[in-house]
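The complex appears here without one of its protein chains, the remainder shown in place.
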Amino acid sequence: MASSDRTYSGKEVALHNSRESCWIIVHGKVYDVTDFLDDHPGGSKIILKYAGKDATVEYDPIHPPDAITTNLKPEKHLGSVDLATVEKVKVTITDEERARQERIAARPPLSEILNLHDFEAIAKHTMPEKAWAYYSSAADDEITNRENHAAFHRIWFRPRILKNVTKVDWSTTILGQKSSMPLYITATALGKLGHPDGELNLTRAAAKHGIIQMIPTLASCSFDEIMDTAAPGQVQFFQLYVNKDREITKRIVQHAEQRGIKGLFITVDAPQLGRREKDMRQKFEAEDPSEGAARAISSFIDPGLDWSDMAWFKSITKMPLILKGVQCWEDALEAYDLGLNGVVLSNHGGRQLDFARSGIEVLVEVTSKLKEMRGLSFPNEKFQLFVDGGVRRATDVMKAIALGATAVGVGRPFLYAYSAYGPEGINQALQILHDEFEMNMRLLGARNIKEVVAGMVDASNIHLHMVSVPADNLYESNYERLQGARLREIKNKL
Amino acid sequence: MASSDRTYSGKEVALHNSRESCWIIVHGKVYDVTDFLDDHPGGSKIILKYAGKDATVEYDPIHPPDAITTNLKPEKHLGSVDLATVEKVKVTITDEERARQERIAARPPLSEILNLHDFEAIAKHTMPEKAWAYYSSAADDEITNRENHAAFHRIWFRPRILKNVTKVDWSTTILGQKSSMPLYITATALGKLGHPDGELNLTRAAAKHGIIQMIPTLASCSFDEIMDTAAPGQVQFFQLYVNKDREITKRIVQHAEQRGIKGLFITVDAPQLGRREKDMRQKFEAEDPSEGAARAISSFIDPGLDWSDMAWFKSITKMPLILKGVQCWEDALEAYDLGLNGVVLSNHGGRQLDFARSGIEVLVEVTSKLKEMRGLSFPNEKFQLFVDGGVRRATDVMKAIALGATAVGVGRPFLYAYSAYGPEGINQALQILHDEFEMNMRLLGARNIKEVVAGMVDASNIHLHMVSVPADNLYESNYERLQGARLREIKNKL
Amino acid sequence: MASSDRTYSGKEVALHNSRESCWIIVHGKVYDVTDFLDDHPGGSKIILKYAGKDATVEYDPIHPPDAITTNLKPEKHLGSVDLATVEKVKVTITDEERARQERIAARPPLSEILNLHDFEAIAKHTMPEKAWAYYSSAADDEITNRENHAAFHRIWFRPRILKNVTKVDWSTTILGQKSSMPLYITATALGKLGHPDGELNLTRAAAKHGIIQMIPTLASCSFDEIMDTAAPGQVQFFQLYVNKDREITKRIVQHAEQRGIKGLFITVDAPQLGRREKDMRQKFEAEDPSEGAARAISSFIDPGLDWSDMAWFKSITKMPLILKGVQCWEDALEAYDLGLNGVVLSNHGGRQLDFARSGIEVLVEVTSKLKEMRGLSFPNEKFQLFVDGGVRRATDVMKAIALGATAVGVGRPFLYAYSAYGPEGINQALQILHDEFEMNMRLLGARNIKEVVAGMVDASNIHLHMVSVPADNLYESNYERLQGARLREIKNKL
Partner (left out) sequence: MASSDRTYSGKEVALHNSRESCWIIVHGKVYDVTDFLDDHPGGSKIILKYAGKDATVEYDPIHPPDAITTNLKPEKHLGSVDLATVEKVKVTITDEERARQERIAARPPLSEILNLHDFEAIAKHTMPEKAWAYYSSAADDEITNRENHAAFHRIWFRPRILKNVTKVDWSTTILGQKSSMPLYITATALGKLGHPDGELNLTRAAAKHGIIQMIPTLASCSFDEIMDTAAPGQVQFFQLYVNKDREITKRIVQHAEQRGIKGLFITVDAPQLGRREKDMRQKFEAEDPSEGAARAISSFIDPGLDWSDMAWFKSITKMPLILKGVQCWEDALEAYDLGLNGVVLSNHGGRQLDFARSGIEVLVEVTSKLKEMRGLSFPNEKFQLFVDGGVRRATDVMKAIALGATAVGVGRPFLYAYSAYGPEGINQALQILHDEFEMNMRLLGARNIKEVVAGMVDASNIHLHMVSVPADNLYESNYERLQGARLREIKNKL
């Protein structure tokens, strides 16, 4: 992209500080964004706050480095600035931020983190609120978001005994690629909100632990940065939001293939990114009228994508094609019949349609119907099933495997891991999962992933969506709870 | 109605301040209510409080303007009063009222209201207590009231993908009339309790958003006031409580038809208005022995109404006839066989018989049985099904549509919207619903209302009325909840 | 019984104040209880506390007036005492008692009591603790006790519309006797614990409201006192605990028949009275080692009673014979085959075997099986089914009637009514039930009790004994509840 090589002084830039003429500085370059103000997905207000100033700090965690150069016409790339002459943006440390820094200092040592829940517990209190709101929020009343986890609790184990489980092996292959565990790091957006290295934390940890990362379209790091960070031979997948402009999509897909991506996961559950009220409400507290980060960054996604596009995808790439976000057997069947390579049974982490069922529930329906209608058995090399959403324990993964999934995607827990503890956090998270797999493979009586079979789980209650009859508050306020033995004069802790 | 044109002085009126001779002033007119005291549905005590005085402020939110002239014989309409000579009723502002005014001032700006729940959250704290008690109360233990909402949570979506959802359209027709959404404003009584403009707020908002208002018999505004406020061509329905005196009913119905009402919804679930204990209890706090607003205003309703009256209704009007308050398939079938135009599956917002099932549950039974017995499929132009009760999200509406309803009635949320924020509140409420429809139509994979079909929902648990086995308190008080990672010396927020 | 007519002085009696020679005064008579000390069901300690003194105040609420004369040999009835010479037992009013008196003074006026729950709410705070413990306690973990109420919540209504319900009549006949409601006052022990008039409160209220009282074997008032208090023609039933000594039982039964009792309810679920830990724990607080009131008074009950006794009962009385405490269809069938007149499906208010099912659940099983095996339909004149336990609303009663019961027994709520408000309390309780019946008969669309039929309820979930999977506390402590709109700087009431 042709950028002028003129160098401006900070003073010069500072004059363009209004809606009429609005320049900003990002990474030492000067851009004229006057005409772009109304097109900015995040609204004009946030840009105007930095009119005539250096916006890098605000820009970085929300945008990949090349976002501005990609979206702004070349003639608006005005040139460089002499950073020495630019007035520093005064960063006032709020009381809230100071309190957060204190909480960061009070984190327990990483060795005391025992499970994936623990990372979330610490991240909740140590991440910037905005980042927490973006990562943790979900659609409407967040029913589906929580159901994703709860659904695993309706599946129980039928462990087998007296197998020689001296050696247990939970490695597997996913789309023909080796993985040290039957899970992959699924795509999540805006990785830098939680840590300045963003998605690179995931890339490095995936390499170290022999698992596969799915690179998101909406990464904070650029695709090439991530690919460049990968270890030699490291396997990666790519998650694709399809652009209204198919040429852009074609370019992205073919570039991904060229760089060695081993599987293309096309997101089909997000023709429009969801309303996530916690995220939106967080904005209000910051008196910022925009609609939350999610919608700001997603206006390019094409709601017109349909089944007829699938042939085109097959024509532009040889990568395995997987649909991410399938939610009923009818669509899984269609994907199979069209010759695609698999589907991710997913509701986008509960961030899209509330009351969508969990992926693990849909899995039961899909394997049963595809067996009935096409005679397929799962796991199946030719047409692989994946599940994501709500996973917190190796046992959750093992339930999905027993029910026919090839592997399971895990997203938020890894974000929380590095948001709370940086790169060491995600290493620890993966180590914990390895420990849990070793233990639970043994206890389930399975020596390898092929031995984790349907007979080892009872999923007969998976379709029960129960709501208790509303409480009879008058009756219950009269009922006096039984009081057991107590210490004299010492109140029971409860 | 012949009213004397004599003009009294305030002093003169003030002499008639006892049970023996009781005059009151309403809207500048003087009435002799001595003989009416014992017939007043709200009891004599509340009238005697204003004996010899101006009762307008107390009268207005509870009665339509013409209530007094309709109910009092013409000879008791004594004439006018010179208002300048009337002693002002001293309104003492209580501490409680002062606190309420402070809460009103502390409302968040309307732009921060994100969903229908939010209006209720604000209205609860800013409405007069009496109004809150009347609007929110329900029968007995309010089990059905809450079940109405909870039942929607037993229905889950089966969204379809890869439809071209660039354009989505959630408009529909209801009884042959266009509506911008598959919902209507259902009838609710005493609209002025929440805002001085009462039902007119709803009329204006309905016009603006292209939806249909159902005008209640027990409106605080008179029927004609509401009709006069309607925009040209605005479609409205009318909800009818049938009077013991059928001539009065005939007059009301034919007047409604004449003024252009497009559908007559005859309430059949309220031969007597329910005991709503929250409403009754609120009265006690005000040391007022009456039985709550509901029963006070409803003594005219005929508990003798029965199926044989239906032929008569068909003889007096050509408006579509719909029964409001059907609660089992047997009665829906009867309505169909009698040639009526539809039924509202409703339990009166949980305000009548506690443990009546929710409309959405009855819908599943009705469509199944009417298909079995009469070969009907739904939605059905000839015999339309409606549901009301418990709706808070566009997804709730879409569940009902998928299951065969033509449209859904929404009541309390709109009352809360204007009670909390006036006319702008209800505009915002409708705008939110439009936003939710747009998003969720896309996410469900339906381009228009016809594409919202039964296969898109899983309602297989709708008939589960579950109550957990009572808690084992001794066991649970011993069980020590797992404690996850925590910040050192900083207590977990939970 | 021959009692000496000697008159003692208080001083004389006071000498016999030890385990070696222990005399007590009750109602002005002197008794030598030295030999009886170890036979006293309530233990010797409580008697010794009154050795040589007047024990009337302690004696009265626990024993019928004739208990001491019946249980003590005639030669131990020493004669009268000159009460003027007896030192008054100093009653120290404890701080706790003073606080209770204050709470009694703070009761809301009876007109503000709106439902049966309300009586319990007030009684809990105003009754003596011992009385509350005895009335409210139940077996083991009190699971069945609460299930009795909860089970009604698994039954929902299918109301019918457009019946002419101008007149509704909820009177019925029970064992051929008229009753103004389809319920009766069931037998409960120790009525004087809650009010000095004990069971007489119930007798009088039953007369006034035209309902039937079942007189308990373990009444605080004597059987004849109760019969003497009854109004002319008042119908009463009798509940029988069968004595190990059948001659005593025969005498009691024939005396009851002679005095006009219209039905004999033989308790069969209490071969031994239950361990009620709340009652027992209350004793510890009072540093009294006895096992709670229940077991103290019940040692005479015969655990050897069996089916073969039924022929004998038929030989000694012509009263209708009903078994109280049947809990499965097999035993109901046996009772029918033996020619008995009915059964009460009951678990003794949850006071005997914990995890016994509720009567209302057993009712569904019994009607279904007796239809299948003997072709019976219910309600049935020849073999009547009753249910008790957990009833708080007229709707609870109506559910039982719809499912085939002839009538329902109500116990604790009436005790709480008179314990909280004396005789007026129970009048109000019955009036509330009448009001609820009137309203709910109309709303259900039933003009009389015969029209309350099985099609009006959905009891399809009655056999579901569900327990939620234990909570995932780590996950839930991480999940941040959605926060809706709030007033600025004013905390949400919740």
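In order of appearance the chains are A, B and C, and numbering begins at 1 in each one.
We adopt the following convention: a contact is a pair of C-beta atoms (placed from the backbone, for glycine too) under 8 Å apart; a residue touches a chain by one contact, two chains touch by 3 or more.
Remember, predicted model here, so these are calculated numbers, not experimental data.
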Contacts of the hidden chain among displayed chains
A, B, C
With the missing chain put back, one of A:A55, A:L72, A:A139 or A:I155 would touch it. Which one?
A:I155
Omitted-chain contact residue, chosen from B:C22, B:V86 or B:A121
B:A121
List every residue of chain A that touches the chain not included in the displayed model.
108, 111-112, 114-115, 141-143, 145-147, 150-151, 153-166, 393, 395, 399, 435-436, 438-440, 442-444, 455, 458, 460-461, 464-468, 473-474, 477-478, 484-490, 492-493
Hidden partner chain, residues of chain B it touches
115, 117-118, 120-121, 124, 136, 141-142, 146, 149-150, 153-154, 277-278, 281, 392, 466, 469, 472, 474-475, 477-480, 482-483
For chain C, which positions touch the chain that isn't shown here?
102-103, 106-108, 112-115, 117-119, 121-122, 124-126, 140-141, 143, 268-272, 274-275, 277, 280-281, 284, 289, 302-307, 309-310, 323, 325-328, 330-331, 334, 352-357, 463-470, 472-475, 481-482, 484, 492, 494
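Please note the rule applied: only the chains that are shown with their structure count from here on.
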Copy pair chain A, chain B: interface residue numbering same or different (half cut)
different
Which angle of rotation, from 0 to 180°, maps the CA atoms of chain A onto the equivalent atoms of chain C, to the nearest 5?
180
Roughly how far is chain A from chain B, centre to centre by C-alpha average, rounded to an integer in Å?
42
Where the CA atoms of chain A average out and where those of chain C average out, how many Å apart are those spots?
60
Of all residues in chain A, which are in touch with two or more distinct other chains?
115, 117-118, 121, 124, 141, 277, 281, 466, 469, 472, 474-475, 482
